[in-house]
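Once you've had a glance at the structure underneath, I'll fire off some questions.
Missing here is one protein chain; the remaining ones are kept as they sit in the complex.
And then chain A:
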Amino acid sequence: MTAQAVQTDEHAVVIGLEVHVQLETATKIFCGCSTAADDDEEPNSRTCPVCLGLPGALPVLNEGAVEAAVKIGKALSADIPERTTFHRKNYYYPDLPKNFQLTQYDAPICQEGELEISVEGDRREIGITRAHLEEDPGSLQHKGGSIDTAEATLINYNRAGTPLVEIVTEPDFRSPAETRAFLAKLEEVLEYLGVFDATRDGSLRVDANISLVDADEVDEEGAIDDSVLEDANRTEVKNISSHKAAEKALAYEVSRQKNAVKRGRALKTETRHWDESRGITVSMRSKESEADYRYFREADLPPLEVADWKDKIDIPELPDARRERFVADYGLDSEAASKLTSTKEVADFFEAVAEQFDPNVAATWVADNLLGELNYRDMLITDIEGRLDEFSRLIELVENDELTVKNAEEVVLRSMLDDGDDPETIIDREGLGKADDDAIADFVVEAIDENPDAVDDYHSGEDGALNFLVGQVMQKSGGSADPGSVNQLLREELDA
C-alpha cells in the first residue's frame, strides 16, 4: 500500500466499509417472487409463503444470485471456495419475517479480494475481507410519526427476500474521499457485471466504521498495527446510500470526532445514523456489548459446491481494462476513453460504431455529440441501444458528403432523439439533402447577378463581400450546400 494518511493534525483517520448491494436478479433469493418493484404496487402483494416466512415454508437457493456473487468475486479478484454454506443470524426485529436472517458466516462465497481506486492520481488497493450472500428484510412504515412517535408501524414484505451481497472491506481507507472513490468504482464494476441497478431505490446501502488513531501509529506504507485498531474507539455510521453521501457523512464524522478530541472529550464506541437532509450524524445507541446473533448452519439449504461455477461463469472486461484498451487500440485520449467506458452499454455502443468507421470519428460522434445530447435530455444510452443502425446511417451520410455536419448534429440527431424518427425521414421532411453541384452552380451565378454591389466590393478587396455572397448562396440552397465548396465556386466565378 502507498497510502498517505490524512495527517492534518496529530490524528489519522481509519475507515472500513460494509456495503450492501441488491442483486439484479429476476426473482428473490429463496423463492420465485419477482424482485421488480412497481411504483404503485400494493404492500405485501409480491410475496409467497417462503418470503413471508410462513410456518413450514422452506428456502430454495436462486442460482442467479449465486452466479451474480461469483461474478462479483471474480471482479474483485477474490477467492471463491470449493463449497459455501448458509447460516442463520438470529435476532428479533419486526421487519424480519422469521426473526432470523439467512446469511453466510464461516464459509462466505468470496474471501480476500481487492479493488484498486485512484484518488487525485494516487492509486490505492483496498482490501476486500469478504463478500457474502444474504436476504433483505421487509420494510417498516411508521404511520403518523417517527419510529418513536408513530401511532402504528406497518410492515411491507415486498422487499423481503431480495438478494443482497454484503461486501466487507479491510479498514484500508485513510480519508472520506477514498470511500467515495471506492464506492463509485464498485458501482461501476457491478453495473459492468450486470448484477446491479444503481437507479433502483435502496439498491446500495453502506455502513462505515471509523476510528481516529495517533498519526504516529501509521507507518510510511500507510499500515496500522491491528492491536492499535482494536483499542481505538470505533464509530459505526449507518444509513449511507450513495458514494457522495459516504464522503459527506464521513467528512462530518471526522470533524466531529476531531473537535471532540480537541475539547478533551473521549470518543465513545457507538452507532450513529447519517441524517442526509440535515447533513449530520446522530447517535443511535452506544454499544456496550456486541450483539449475540447465535449463528448456526441452516439445514434447509444443503452446502453448495461452487468450485465448478467459477470456471463456468465468465465476466466481461472491466472498466479499467477497457479504458486502457481504448487508448491503446483506438488511439483515443484518456478523457475520451473515460467518457466512452462510463458504462458498459456506452462502451459496447461505441465499439459497435467504431467497427464501421474510423475510431476517432466514432469517438467524436458518440462521446461528444451523442452523449452530450442524451445527457441534455436526461436520457441514457440504453434508450437508443436499439437504434444503433440509424445512428450509423447518420454518420455515413455525413461521411459520404450527403449531409452537412452542422445539419447532422443540430437538426437530424436532435430530432432523432426528440421525435424518434429515422434520419432519412427527418432529412426529407426538413429538405436537408445536400444540393447537387449543378444547382449550386446556378445559385452562385444567381447570387452574383443579383448583388452587383457586393461583386464590386469584392473586386475592390473588401473582406466581408465574399462572406456575404456565400451567405446568399447558402440561403438559396436551404442550408444544404457545403460552405467551403460554395466559397471555392464563388472565387472561381468572380476571378474568371
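The criterion applied here is as follows: contacts are C-beta pairs under 8 Å (C-beta built on N, C-alpha and C of every residue); 3 or more make two chains touch, one makes a residue touch a chain; residues count from 1.
Criterion: contacts and distances are computed from a predicted model.
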Omitted chain, identified by the protein name its UniProt record gives, among "Acyl-CoA dehydrogenase", "Electron transfer flavoprotein subunit beta/FixA family protein", "2-oxoglutarate synthase subunit KorA" or "Glutamyl-tRNA(Gln) amidotransferase subunit A": "Glutamyl-tRNA(Gln) amidotransferase subunit A"
Contacting the left-out chain in the complete assembly, out of A:L54, A:V282 or A:A321: A:L54
Among A:I155, A:A198 or A:M284, exactly one should touch the missing chain; which is it? A:I155
Sole touch to the unshown chain from A:D300, A:E324, A:D422 or A:D442: residue A:D300
Chain A positions in touch with the non-displayed chain are 49, 53-61, 88, 90, 92-94, 97-100, 155, 290, 292, 294, 296-297, 299-302
